Each structure stands twice: as structure tokens, then as C-alpha cells.
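If you scroll down you'll find the structure; I have some questions about it.
Moving on to chain A:
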Amino acid sequence: MSATTKSVRKLIASTSAIALVAAVLTVGSATTANAAPTTGGTLYMLTHADQWEHPDPQRLYVGRDIAFFNTYVYRNLVSYKPATGPNGATLIGDLATNTGVPSNNAKTWKFTLRAGITWEDGSAITCEDVKYGISRTYAQDVLTDGPTYAISMLDVPTLDDGSSAYKGPYKKTGQALFDKAITCSGNTVTFKLSRTVADFNYAMTYPAFSPIKKLKDTGDKYDLRPFASGPYKIDKNVIGDEMHLIRNTNWKKASDPIRTPYPDDIVVQFGLAEELRDQLILSDQVPNAVNLDALLPTNNKTFFADATKADQRMNVNDPYVRYYAMNLSATHMDCLEVRKAFFFALNTQALIDLAGGSVFYGAPGDSIMKPNLGPDYAPTTGNIHESFWSINGNPTKAKEFLDAAKTKCPAAYTRATSTGITMDLPNTATNQKGSVLIEDAMKAAGIVIKFNFIPSGVYYATVKDVTKQNDISSVGWGPDWANASTVIPELFIKGGGGNYTQTWNDPAYAAFKVKSDKASAETNRAKQIKMWQELGQTIMDNYWIGRPVFTKTQLVWGSKVAGVGFWDPQGTFLFPALYVKN
Partner candidate 1 sequence: MLKYISRRLSYTIFILILISLVVFLIFALLPADPAALTCGKTCNPQVIEANRHRLGLDVSVWQQWWRFIVGLFQGRTYGEAEALIKCPAPAFGYSFNRHECVTKIIADAFPITLSLAIGAFIMWLSIGISLGVLAARFKGKFVDRASTVFVLIGTSLPTFISGILILLFVVIKFGLVNPLDLGNWANPFTDPLGWLKTFFFPCLTLAFAYAASYTRFTRSNILETSTEDYIRTARAKGLSEKVVLRKHTLRAALAPIVTIAGLDFAGLLGGAIITEGIYNLAGLGRLSIRAVLVDYDLPIILATTLFAATFVVVMNLIVDILYAFIDPRVRVG
Partner candidate 2 sequence: MKPFLQVKDLCVAFPTEDGQVKAADGISFDLNQGETLAIVGESGSGKSVTNLAIMGLHNKSKTQISGSVTLNLPNQVIDVISSTEDEVRKLRGSTMSMIFQDPMSSLHPYYSVGDQISEAWRLYNSGSKADGIKRATEMIDLVGIPDAAKRVREFPHQFSGGMRQRVMIAMALVNNPKLLIADEPTTALDVTVQSQIMQLLKDMQKEFNMAILLVTHDLGVVAQVADRVCVMYAGKIVEQAKIDEIYYRPAQPYTVGLLQSIPRVDQFHGKRLTAIQGQPPSLINLPQGCSFAERCEFKKHVTGNLCTEVAPLLEEKADSHFARCHLSAAQIQDLAKVAK
Partner candidate 3 sequence: MSNNILELENLSKYFTTTSGGAFSRRKGVVKAVDSVNLTVAEGETVGLVGESGCGKTTVGRTVIKLYEPTAGKIIFEGEDITKYSRSKMKPLRSKMQMIFQDPFASLNPRKTVGSIIQSAYDIHGIKPAGGSENEIRSLLERVGLNSEHINRFPHEFSGGQRQRIGIARALALKPKLIVADEPVSALDVSIQAQVINLLDDLQAELKLSYLFIAHDLSVVQHISDRVVVMYLGKVMEEASTAELFAAPRHPYTKALLSAVPIPDPIIERKRERIILKGDLPSPMNPPSGCVFNTRCWKAADICRTTAPQVLQISPKHNLACHFPE
């Protein structure tokens, strides 16, 4: 799961969701299901948000929301197994009978549709529906925000300006080119890719590849009520109020190897004031509800300190890494010594305490990847493992690096000690307080630092703009699936979706790019893992990122909700297992 949209959403909602392969570090029990699940009842979901990110499958990019819609409303060709722990990352044919058959050095993929799969009106789901659905990704001006794997992977020519020659099903420009990339033969869908994509079937877990019935497509407004293919359909969806799901009578259990619909109704309560939402959970006034958000910090502490709530909470590692992106194209930060001085001067403990403490917020990390990402992560050397690294900051050592910069890169030194380094921060109360802590730590090391507070809603859009980004930006990232191919190229290769470090001017960049490209195309997973691990070390050796934090998230729910587990690949509740106790 790469992409700014996603990291924006999730990081702004702070620790609101999600983790990938979190089982290893899951603190709470992975599941509370010890009795047989019961059918019926109404399951409530509470959130402060006014709406889901996007109910429209082609526009949906947030793990929690993908898990929700994929479980209840619509189906993909391929889905993750509904299980906790590492098993949750297993792929299962959903609408397709299998998990895809690659050929031609993984440049051609074939999927065969099941028999008996239907829309909520009873009509059959066809290959044409799949093709039409994917074609909507190309209508980028109408359907904003979704992942664009289709555009980057499918064999449709690109124009000189880098955009696809196909402009989507509404304008129909370049329709013939698209029709060649996906072909239908009875129940078989064939994808032609422009390059080798060894993990193409993982991309298929994204609803962006799910079918759409053309007759039901309402363009922008499809987002209000997607046509159901799963066990529930949307009875009511009022933004800022609630979404109500009822059973889809045209869904057949026989056609679906994944889902068991337990509750009769699912009601998502939108727009709750944060304090009200928390109080509803704390007081257990709505015992059949799960909290889709994180509790407010003080309420979170209260809830986790209460022994009677032990069965209603979970504290797990989420898929995110928060870090300070060094703008390597800026004259302050192109100097390795200045970056090191910043890295070691930082008083990590104070910042973590401010954000909620190590129990709830997270701990210092040593890589851009996280242990729960899977084998692509390996512990690095240097950085936080240096003997002189201190969680409270080491101003003396930082000063040494700064002094070294004086001779090695005098321009950067002068700036860092006089005009000062400018850091971008989303404008939140926590960041306002944090900036004081950072300023104190830097002052102790002799670094002058200033802050540029940007409204939260436009933060990522602003810092992504190379002309607007300052020297250091506080950002975060989570992988799209358990492969560093959704992390390293996105963040450190020019053209990636989140290259906040503007790596391309760094002396180490050229070699890095060659190796990254090679890793992306490597079909041998063992070799690929080794390459990603080495690249991870390179990033840290060059101090392209400031001290990372491996963050955590907490899930809480009411006393009558059962079957709660953590769905690692989606980083949220294991929705398929949730049920309401009788």
C-alpha cells in the first residue's frame, strides 16, 4: 500500500488503523473467538470521520476501508484469507477460481471467473464487468484518489507527458489500446503487462481491480452507492450521518469461499464527536459496536488501564513508519554530516512521550521498513545502534558532526548554524508542542531550526511539491503489501509516489537506483529479499531519513462484539470474523 493519499489519510487520523503482518508483535490477543459465532443482530461501527475514504472500488486506497468493503459489499478476483496471524496474508481466489496464472516471465496473467457469482440484482458478474471496472482507473480526472497499478502495470502505451494513451470509459480516447491489454475469453480474463510483475496477484487484492456493472456506473456519484456483489448491500449511505448495510439476498454462499455474514445489519455511525464516540465505548452504552478510530489519548490510557475491559481491546504494531524526510536537494541537507548531526541531536524519548508514550505510540526504529513487513526487513547497523546514539539525544556527538561539516561542506554548515534549517510540520497542537522540544534539542547541538506549520488537510500535497517542500519534512509511509517493492522505489526513486527525500542529487543515488530496479524485476523471492535488505541498509548509512519510529495502534470494541481479530495484511479488524453475541 503505497501512495500519499493513503499515508495522508492514515497519518492524519494518527494511529487510526491498520498493520500488515503484525502477528509477531501483537500485544493483545489475536482473536477473542472462543465460542461458536452467532448469526444475527446489528453490528455498529463508530467513527469521527464523515464518510469512508471512498466506497467506489476504483477510488479506494485505505486498508481499513478496503477490508470493510471487501468483506461486506464487493468482491475482488483475489482476496486475502480471513485469518489472523501470518495466514492472513495468504491469497485465495475470490471471484476467480484461482490466484492467477502467470506466464511470459510474469508479463501475462490469467484468471478464471467462478460460476454462480452475481450482482445484487441477480445478474451474473462477467469478464466484461471486470474489464470495465479496471478501465475506470484510467478516468483519472473523474475518479480521483485510487491506486493506479493498472496504469503502471498494464500494457497500454503512455504519451510523451507520461500519462496513459487511454483516457477511461467516459472519454473513450484510446479505447482500442486498452481493449488489447485486457481480453476476455468466456470466463477467463487475460492481463497483458508492460513489464515483469512477479507479485501482480497481490495488486489484485485492491478493489481497483474489482468489476463494475457498466449500466450501474454513475461516475463521480458511484462513490455514494457502489453496486454490491458481496453478502451485504447498501441500504442507506448519508455522509456525516450513517451507512446502513443489509443482507444481499442475491449473494450465494456457495460461490464464496471467504465470507460468512454473521450480523443481520451493519450500521456505521459517521461524524461522531470524538469525545462522544469515546464515551460510548468507555461506558459500553453501545455494546455491539466497534470503534473504527483510535480513542483520544487520555481516554485510551483510561480504557487500557481498566482490567474489566481486557477483552475489549488490542494494542498492535501498525504498518507505518514515521520518519523525517531529508530534502537532499536542499543546500542544507545535501551534507551528510549535517544530516547526522540532526539524527543524533534529536531527543526521541521526549517526542514519543508527547505523542502518547512508547506503549501506545511506538518505539524508535532502525529502517524504513518494519519487522512486521515480513522478510524484507532486517535489522540495520549504525544509526540508532551506534554506541553514542541516545534516546534522549546526544548534543555533544551532534556537535562533532556539525564541526566536521564545517570543513566538508562549509555552505551547509553556515546555513545550519546561522540562517537555520526549516522543518515542515502539519499544524496540530501536538506538533506545536513538539516543535519546542525539537528546537531545544537542536539548540543544544548548535543547530538553528525553524518550523513551517502547514494546515493538516493539505500537508502532504504541499510537501510533495518540490518547490514548496523545506529542508526536513515529518512524514510517514506504509507498504501496500508485504513486499518492499511498495516501499523503497516509491520513496527513494525519482518518480515514486512519495519521494519526499528528493534523492536524485545525492552521490549515492545512481548506484541505488540500479539496484532498486533490479530488485523490482527479480522473480526469485529469496534473491529479492536480500537486495531489499541491502538497500534498506544503504538508506540508513546515508542518513536519507531522520530517526524512524515504528508506530502502534489500538483497537477497542464493545462487550457484545465477538470474533475480534487483527487482519494483518489489511492492518485492521478481521471483519469477516466479527459477530454480535446473542
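Criterion: a residue touches a chain if its C-beta (ideal position, glycine included) is under 8 Å from a C-beta of that chain, and two chains touch if they have at least 3 such contacts; residues count from 1.
Selection rule, in plain terms: all candidates are chains of the complex that A comes from, given by their letters.
All of these numbers come straight from a predicted model, not from anything done at the bench.
Of the numbered options 1, 2 or 3, all belong to the same complex as chain A, but only candidate 1 touches it. Those residues of chain A whose C-beta lies close enough to touch candidate 1 in the complex are 2-5, 44, 49-51, 61, 139-142, 144-148, 151-152, 159, 161-163, 169-172, 217, 219-221, 223-224, 238-241, 269, 271-273, 275-276, 279-280, 283, 285-286, 454-458, 461-462, 464-465, 468, 490, 497.
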